[in-house]
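A protein chain is absent from this complex, but the other protein chains hold their places.
Now for chain A:
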């Protein structure tokens, strides 16, 4: 997806504890912007109140939605290169290697992935809530193994642990989101196995204890645990 320079590059997002998986979209954080105004005050407040974090998120999300909208529009162009005319801007930027693609909610299929797999410099891919992305599609992602750092598969209804098993090719992956996958039979166990499979990657998804019945003494320990970053 072509866009001028760094503004559309999805930098490693800030993951907040209080958020659930879907809301934790990869978002572009403008480091200079957050440092400029009121960073100290908001930061201070955020450290102490979860609500402020939510407010910050909301503001960031507004910023991001604009980006995402443009993102998706560009994606549509990828999927239908012959149907619509390319905008002039896109044409000028066709030599620019694409670093990030957000295809959330797109009806991208196994064949449609051909377009994405041609992007050999792709670093971040988001396939959240894509209704047709299934295990077969995941088996094609090995072609992006050299460059892909971030992958989000949250909310895809057709992905199961069998497809997740073929993500082991993506050794450069640093962040993987596999939350809210309804077709995965054992989310907690799958999370552990995927973490073992990709030791350098931060895997976000189900808490390992999800699905387990906890005894009363383990309750407090559970709320404090969180995915361990690599």
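Heads up, the rule we're going with is that a contact is a pair of C-beta atoms (placed from the backbone, for glycine too) under 8 Å apart; a residue touches a chain by one contact, two chains touch by 3 or more; residues count from 1.
Note that contacts and distances are computed from a predicted model.
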item	value
Name under which UniProt lists the unshown chain, selected from "FAD-dependent oxidoreductase domain-containing protein 1", "Transmembrane channel-like protein", "ALA-interacting subunit" or "aldehyde dehydrogenase (NAD(+))"	"FAD-dependent oxidoreductase domain-containing protein 1"
Interface with the undisplayed chain - residues on chain A	110, 135-136, 138-140, 142, 160-166, 168-169, 185-186, 189-190, 193-194, 196-197
